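Of the protein chains in this complex, one is absent; all others appear in place.
Letters A and B mark the chains in the order given here, with residues in each chain numbered from 1 onward.
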Amino acid sequence: MIFVSSPFLRLDFAPVNGADLNPLLQDPLLAIHPPIIFSGYVFYAVTFCYVIAGLFSGFSKELFQHLKIWAGISWFTLSFGILLGSIWAYYELGWGGYWFWDPVENISLMPWIAGTALTHSLVYSRDKLLLSWMVFLAILTFLLSVFGSFIVRSGILNSVHSFAADPSRGIFLLSIFAAFSFISFALFIKNFTKMESAWPKLGSRNYLVVLNNIVLSGILLVVFIGTLYPILTEVIFRQKLSIGPDYFSQLISPLVLVLIALFTYEQFMSLSKKTIFKLSGLLVVLAIVLFIVLPANVYLNLIFSFVFLVVLVIKAIYDFKQRRTLIQPHKVLGHFSVALMTLAIIFNHNFSERVDIRISPGDEIKVMNAEIQFESIDIVAEQNFDSVKANFIVNENFALTPEKRIYKVGGQIISETAVNSNIVKDYLIVLGDRFEDGSWSAAFSIKYGIFIIWLSAGLLLVSMLYGTIRRA
Amino acid sequence: MKNLATFFSIFFLSFFIFSDQLYPGLDEQQLKRLNYLSDNIRCPKCSYGNISSSNAPISKDLKEEIAQMILANKTNDEIYDTMSERYGDYILLNDVEKRNPLIFLAPLIALIISISVVTIYTIKKSK
Partner (left out) sequence: MKKIIVLLTAVLLIALVWFFALSLNVPKISNVKTQEGKGLPSGFELLKLNGEKVDETELNKGMVLLNVWASWCITCLVEHPFLNELSDTYNIDVIGINYKDKLGDAIKYLDKNGDPYIYSIHDYDGKYALKLGVTGAPETFLLIDGKIVKHRVGEVNQQVWDEEFSDFF
């Protein structure tokens, strides 16, 4: 930082009163999101250190204890950081989106995916099974964090997260990444024989974890290719192309369902093969029935995720009734949250709608089975911005007040979305432009399942928190 | 006189119907098409994102232009072609698998190979 990118260099023409903080950063949620993500990366550096120490001095029970705690802390922090970014995007960017497969989002997602696989590989490490997987994943997660920092700060990417780009900083970060990669790789190869352990048996839990790791690696590969391929074509072929969200969702969606199938199967592993076969047959029939009965616009993967969720819930209730307690409640809760989140996300994509309207103050219109009254426009001066507030009443029930803010120092115009949430759906209005006749354009959306998405994310974090703390 | 009254009432009535929408003249099906196409056209002035979820003036202009093309009965492919002809392939967010099948297939092939190899190896080791 001192040599390559010193913040202490003097500016030739310094703005006397400062240039004001970027309006997007003037939101507390967004201000805290990058430090937390970066903390996640830093904690994975700690995990990395423990693993490298293990390579040198062996993996004792005590080392595993530390590793499990630190892997848990890292994953929790990184997940929390990503979640904050997603929440901010939903409430601030205005289009009801919480994930865009934006390159920088993907960059933070990659260590998260590897970290998830790491967490799972640590579960059975007490028997020193999956040791090489675990070491590999710990190294990979850390390297992806360093790589992520390099990509984001070097100016290679174009995204909503365009930071100040600095090629010399880029070379510096790339060198750090290269150094760590080669050293870790060399150490891994050198100590590979030390990490050899019994191969999991077919159909055992460890085997499931191996499958889980492979599928997660597949998802990681999809994100990696989708994010970096445009850079590849620009640098090597001198062409510009874009990879849209469809690439990611079409490939990753079925893979997530496979993961859900794996952990659902895990809950039933104690049963006989025959029973499992019969149950699966029953579920397939149920899925087919639902597919036939439900309207044509219902996605197939929505049906699958619903079936899996129902199965998980029934099994959990059954187990609880039998034993008066749940074995490994954090695992049950964590997997349940993933299934619930997947269902909510698919539901959101299946049914959410948006309409562009043009409306004048005093008008009342009916769109998407909702009544929107445009009451009035107010202009309010706040401390560092002027605000144009549009007062809407929806269904004669609640108010939505989207704004356009004009920041006094920098002159930026930012749109503030108005959101009204309930358990099932959210109503959003984004204010557009004013026409000469006094009417305004606006985008009115109804988004389904958003509350459930946040809730399940919260439950997932809680499950990890519990799982980590109980080890301490 | 009656005709005039009918004319005016239809005129004002249609004004209310059309004044709700930002894209007057498009029916529900066409609006859905507009949203779908806009979701797949990248905003040329933004760092990332489609013209649907962009506040940039160019995005609104392009959305308006697409609306006009829909009204002129152009097909989706014709609309995509017009856009990519003007701005380059960069502007298209859809159909990645058609234009670059390899990047779509690569992860799938890698997965199938890995799972097969691991399963076969595990079965062998179990014996």
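Simple rule for what comes next: contacts are C-beta pairs under 8 Å (C-beta built on N, C-alpha and C of every residue); 3 or more make two chains touch, one makes a residue touch a chain.
The structure displayed is predicted, hence computed values, not measured ones.
All shown chains touched by the missing chain in the whole complex, by label: A, B.
When the omitted chain is restored, the residue from A:D27, A:E234, A:D319 or A:E375 that touches it is A:E234. Residue A:G170 is the one among A:G170, A:P254 or A:P361 that touches the chain not shown. By the touch criterion stated above, the residues of subunit B touching the omitted chain are 44-45, 56-58, 61-62, 65, 86-88, 90-91.
Listed here are the subunit A residues that touch the chain not shown: 150-151, 154-156, 158, 167, 170-171, 174, 177-178, 181-182, 185, 189, 192, 231-232, 234-236, 238, 240.
Here is the rule we use: only the chains that are shown with their structure count from here on.
Centroids of subunit A and subunit B (each the mean of its C-alpha atoms) stand 24 Å apart.
Touching subunit B in their complex are the following residues of subunit A: 93-95, 97, 100, 102-103, 158-162, 199-202, 207, 210-211, 214-215, 217-218, 221-222, 225-226, 229, 239-247, 250-251, 255, 354-360, 363, 365-367, 415, 432-433, 439, 441. The residues of subunit B lying in touch with subunit A in their complex are 19-23, 31, 35, 40, 42, 46-50, 52-53, 55, 60, 88-97, 99-100, 103-104, 106-108, 110-111, 114-115, 118-119, 121-123, 125-126.
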